[in-house]
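Note sheet for the following structure.
Removed from the display is one protein chain of the complex; every other protein chain stays in position.
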Amino acid sequence: MNKVIKYVIYDILRNKFVMSYTLLLLLVSLAFFGFEADANKGLLSLLNIILMVVPLVSIIFTTIQFYNSYEFLELLSAQPIGRKTIFLSQYLGIGISLCLAFVIGVGLPTILLEGTTKGLTLILCGLLLTLVFVSLALLASVCTKDKAKGIGIALAIWFYFSIVYDGFVLTALLSFSDYPLEKASLFFTTLNPSDLARIIILMKLDISALLGMTGAIFQQFFSSILGIFIAIVLLILWIIVPAWRALAIFNKKDL
Amino acid sequence: MIRFENISKTFGKHTVLQNIALTFEQGQAVAIVGPNGSGKTTLIKSLLGMVIPDTGSIYVDNQNIKHDFSYRSKIGYMPQIGHYPPNLSIRQLIEMMTDIRKGIIDSKQLDFDIIKDFELEKIYEKKLGTLSGGTKQKVSAALAFLFDPQILILDEPTAGLDPLASEILKQKIFKEKNKGKLILLTSHILSDLEELSSHLLYIQDGQIQLFKQLSQLKEEYDETRLSKIIARLMQVKLSPSLPQPYWV
Partner (left out) sequence: MKKLTVIFILLSQLTFAKTWKVNNTSELLKSVAHSSKNDSVIVKKGIYHITNLIIDKPIYLIGGESQPQNYPIFDANYKGEIITVKSSGVYIGKIEFRHVGETSSIDWAGIKVLESSNVTIKNNYFRDCYFGVYLSACTKIQVLGNTVIGHPKEEQTTGNGIHAWKCDSIKIANNYVQGHRDGIYFEFVTNSLIRQNFTTQNIRYGLHFMFSHNDTYELNQFVNNGAGVAVMYTKHVTMRSNLFKNNWGGAAYGILLKDISDSQIQHNQFISNTVGIYLEGCSRTNIIQNEFSNDGIAMRIQASCDDNLIQNNNFIANTFDIATNGNSVYNTILKNYWEKYDGYDLNHDGIGDVAYRPVSLFSTLIERVPQTMMLLRSFTASLLDKIEKIIPSLTPENLKDESPLMKPIRLVPFNPKAVTVQKS
């Protein structure tokens, strides 16, 4: 498999879009840490980037990259390698490249200027979210042959998880506030990778506030090491499950 | 060498291949001809594993190609239009294709004829994204022949090539044919097909209308030129009782 990944990464890393993405992240990180006297506030500003920009770029770039290399994937599938290898090399090629961009753009400044557990949690969640949205993008891409439609689906997925979903949850929580919603709120969180990542980061940044929650189950869950561990495992499932579905479809797909 | 057994394929409601049964033997150079949408490309793609047939099996050297991709090391494929990762150089592309076959094919047996004849070494470090359509076509040709495969599948090989390059490529195809390799060709340039092929496979509406030796056909139709034969084949199909086919 690494026979192909190496070249996919090599190709994507010299992609102008990925280079600008890296540069943008780097500038934004430095600006946030530079402007804010309090590193904590810098991290909070970065949090918004990680929750909004990183998923958007990951999902759109992956989708476009998939459709742009469609003919190349065809050619590869005429070579003596399996579909699985082709898919995984694309997935890992894109995933590793975007993660590398994130590590250079956000990881390095954060480690240098705020190398605490808070900073490291932020980086970990950013990387996991990148991979989640690469997975979702590939799932969207293998479902349709039409590039415009694929990008449309990808954008819709991003819009749903980053904006719409929380609106639904808020509406639900407010309309059914007479019912015990503790378990529900925990459940809602696990159904959105962005929410999961946000809560994991907030357990480090806003721990004082979150621990004040009267919703004991939610608080107990996320404040324990086990809870954070489960949350990370769930995020990893958000990477694996869509990617695995996408692979299953790609395996049977007519190119 | 290659055997299709009752291959059928539908895309949605549209039947593209219908019960194809066919055998290609070593030494044949088969011109695959048919109107647009007749199923030529799907036939080639199913042989390459890009399209998975609904029913039937395909055998290459008596090995069922389903669930086993190793047979593809015997095939050199030149696509109609080559799209490559834009930021890789020609050298890296060739390295990658060689890496894929590491352990399967002896690197000493590589066939650099085309690379030399097209003088690709001079632009080895150029990024694929900056190449013209014709140059990309040369790269595609080089890759198809590089591993000295027993089977060559060439989809519109001369399209986009200048006359000189086109001639070099045809010479190479001719040479390989004489070595006893199996060559499958599609082209809109009938004179090329006439020059290069020994057999004609005519497909229409997903069915094989005809698969014969070219010399035999010429006798049957009493025509010396392939274009005339094909024109007559199409006329037969265009009987007035049938509705006008969509590809006209």
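Some observations on this one:
Think of it as A and B in the order they're written, each chain with its own count starting at 1.
The rule is simple: contacts are C-beta pairs under 8 Å (C-beta built on N, C-alpha and C of every residue); 3 or more make two chains touch, one makes a residue touch a chain.
All values derive from a computational prediction rather than experimental measurement.
For the chain that does not appear, the touching partners among the shown chains are A. Touching the missing chain, out of A:97, A:130 or A:162, is residue A:162.
Here one chain is not drawn; of A:124, A:202, A:232 or A:249, the residue touching it is A:202.
From the set A:13, A:30 or A:52, the residue in touch with the chain omitted from the display is A:52, counting the whole complex.
With the whole complex as reference, residues 38, 40-41, 44, 47-48, 51-52, 162-163, 166-167, 169-170, 173-174, 177, 181-182, 184-186, 188-189, 195, 198-199, 202, 206-216, 218-219 of subunit A touch the missing chain.
Here is the rule we go by: only the chains that are shown with their structure count from here on.
Here the CA centre of subunit A is 42 Å from the CA centre of subunit B. Residues of subunit B touching subunit A in their complex: 11, 45, 48-52, 69-73, 75, 77, 79, 81-88, 92-93, 95-97, 99-102, 104, 153. Interface of subunit A with subunit B (complex): residues 3-4, 6-8, 10-15, 69-72, 74-75, 77-82, 252, 254-255.
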